[in-house]
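All protein chains of the complex are present and in place, except for one that has been dropped.
Chain IDs A and B follow the sequence of writing; residue 1 opens each chain.
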Amino acid sequence: MSAENPITSTGGPAVRRSVAAPTGGTDTSPAATAIPAEGTDTSSADTVTVARGTDTSLAETHCEHTRESGAIPRTGDSVTNRWTVLHGALRWWPIALLITLLVAPYSALPLPGLLDGPLGSPGSLQLLALCLLYGALATGYDLLLGRTGLLSFGHALYFATGLYATDLGMLELQLPFAAAAVFGVACTVLLALVLGSVSLRVTGIGFSMVTLAFAQAGSILVQRNPGGATGGEEGRSAPADLLPSGLLGIENTANLYWIAVGYLVLTVAAVRWAVNSPIGRVWEGIRENERRVEVLGLRPYGYKLVAFVLAGALAGLGGVVYLLLTGGATPQAAGSDATLALLVMVVLGGSGTRWGPLLGGVLYTWASHRLGDLANSTAVADLPAVLRVPLSQPLFLLGALFVAVVYLLPGGLAGLPARIRAARFARSARTAAAVRTARPTGGTPA
Amino acid sequence: MGTVVLLSCTGLGLGALYFLVASGLSLIFGLMDVLNFAHGALLSIGAYATWWAGAEAGLSFWLAVPFGTLVGTAAAVLLELFLIRPLYSRPRDQILATVGVGLAVPALLMGIWGADARPFPQPALLSGTWHVLGATVPVNRFVLVAAAALLLLTLRLFLARTRYGLIVRAGVEDRAMVTALGIDVRKAFTLVFALGGAAAALGGALGGLYFGSVNPGQGTGLLIFAFVVVVMGGMGSVTGAAAASVGVGLVQQFANYYTGAGLGDLSVVVLLAVLLLVRPRGLTGRLA
Partner (left out) sequence: MTSSPLSSPSSVPSSSSSSQSSAAEPLLSVRDLRVVIDGLHILHGVDLDVAPAGVTALLGRNGAGKTTTVKAVMGLVPRTGRIRLAGAELSSLPAHLVVRHGIGYAPEDRGIFAGLTVAENLRLAERGAPGGGGAGEPDYALVHELFPELKQRAGQLAGTLSGGQQQMVAIGRTLLNRNRLIIADEPTKGLAPKIVAEVAEVLARAAEAVPVLLVEQNLALVRRLAGTCAVLVDGRTAHRGDTAELLADEEAARRLLGVGSRHPLAGGLRSAASPAAPAITAEVKP
């Protein structure tokens, strides 16, 4: 399997990966010491390849997390086998989730604590749509951070470009909505292409700083309100007369919600397709070791630019959806806080995993809305000041949560099941080593 | 003429403020490769501690500033010991952790003292104006410039004359080799964080004079420009940061005055991007 991947199979005899040793030889790398003799330490990247071969989506996510947190013991073959069966049954859960999401507007299910009104109410749908939108934005952003290893501090710029360009296309150019949306995304792609080709000339932290600088410039520009175009601090409302009537008014919230679902599906599909394409393999190589990619005669620059532009285009499209959802463009969308929020979402959920950024985006957005309510609730107001003051600040809670996740949960929430499994496996392996050795190890051959 | 002098003095004062933030940021990045997003939070902590000591606890300004600086230094040391050090083998997570602190601390300050700006106590001695070449310049500009000059001198002496200064200079070049000479470079990390935190907190305390008030977002707002200064000055270079601070402060003031508010900020940011592309290592690229 790994032979198909030109990036990860360049070890050569001196530095070859330890592919699962069928003879049951132990590999005493520090990460593997918790596994007893029979456990075969498949090197992480090979595990991913194996998992891709079986095409069980959960198995892949799980293995990717294993790679994220190298300190945990890898699962052995017998365990992989058991989980493959389980994953086989569960492989359709994304479809089930999608169907659930699609029919949600028809449901009057009350979710006290989670949502204010019943599931299908406009208020709940609006919040859900925002959650899904940010989940999708985080997924797109992770194309840079988790898939290509590019730490951009300016992703909000492309979101804001899609947002403002579409809005201004309608307001200033009198374009109908569809044309304005195309105009908005086209502007975003163009900007991402220009700024990406410039910023990618520097690497590492320099890249982060240049993207931060460009985004800050964009943010200042928006607030400066050049020629009255951006509306400064107030922003600009979208013109109701140019928007399709089916997307206006509180009674049509469900339509907006479905648009958000559609945008999410599109983003997840695009990211998955890109990551599994040959380009995606090169991205993986760049993230792990850019020099190795160069040695193979590939120019990382072009591949990184593709990732940058694709992520920018997805963010621009997200801006269009945001415009519909909120009915206007506000400068907060362009600020550096917006990029930091995306960063928090991705890290919270699990960078470099398929569902992690989505999960993080949804949770973050939901939490930042609900934490605002929590801050004003009587339960918090009655607390002593030591607890009340921090709890009344959503940003404090999010910042503290972020630090906690970085610190205690490398790999994010999506890495949690794998960590628990690994911990449990290590424990059971210690106690029942004899039994396990007796059991035949089927295992999925690489 | 008066306008030019006033703009120059104000620009220098602003540049001095940037230098107080950027010098620590630059040393921390140069030595540890940590882009400290919590540096603005350290400034805010210093500013609020000074304000609290002066306005709430009733200390005189001359005691409140050392108090605020001390609190900021302590916060920086705690940050390094408990958040940065355990993530030593995960450089990206170090940056992310500082991002989290940079979000949480201003929010906490806002929770305790509200989002509104608090008027900052101005001692009579520093609240007046001086007449310089036909311009009326607030005294606090000169206080900032003097503080920044003193800091520059202190840091240069520290780097040139002390063993830890030697370790910091060597560590900026090649951290691994410093440890391979038997030196525990982590002590230098804590020291650099303490120095950077002290400078930022002093910047917060004196920034209160400059702006006349403190608010929770002040530190974060200054941080972006401090980043610009650090990159322009060459990461890890104190003298470079000083030169870049002056440049950025002056450009910003003059551009804002002559071309309209906001364009100065914009031009500085664009300048950074251009500079990074032309000279990825910054103006000096070395510690001096």
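Criterion: contacts are C-beta pairs under 8 Å (C-beta built on N, C-alpha and C of every residue); 3 or more make two chains touch, one makes a residue touch a chain.
In this text, all values refer to a predicted model and were calculated from it rather than measured experimentally.
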| item | value |
| --- | --- |
| Residue among B:99, B:170 or B:272 touching the omitted chain | B:170 |
| Contact residue for the chain not shown (choose from A:107, A:237, A:252 or A:289) | A:289 |
| Residues of chain B (touch criterion as defined above) contacting the omitted chain | 163, 166-167, 169-170, 173-174, 176-185, 286-287 |
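Just so it is clear, only the chains that are shown with their structure count from here on.
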| item | value |
| --- | --- |
| Touching residues on chain B, where the partner in the complex is chain A | 29, 33, 35, 83, 86-87, 90, 92-93, 95-97, 99-108, 110-112, 224, 227-228, 231, 235, 261-263, 265-266, 269-270, 272-273, 276-277, 280 |
| Residue ranges of chain A in contact with chain B within the complex | 151, 198-199, 201-202, 205-206, 208-210, 212-214, 216-217, 220-221, 223-224, 336, 340, 343-344, 347, 389-390, 392-396, 398-403, 406-407, 410 |
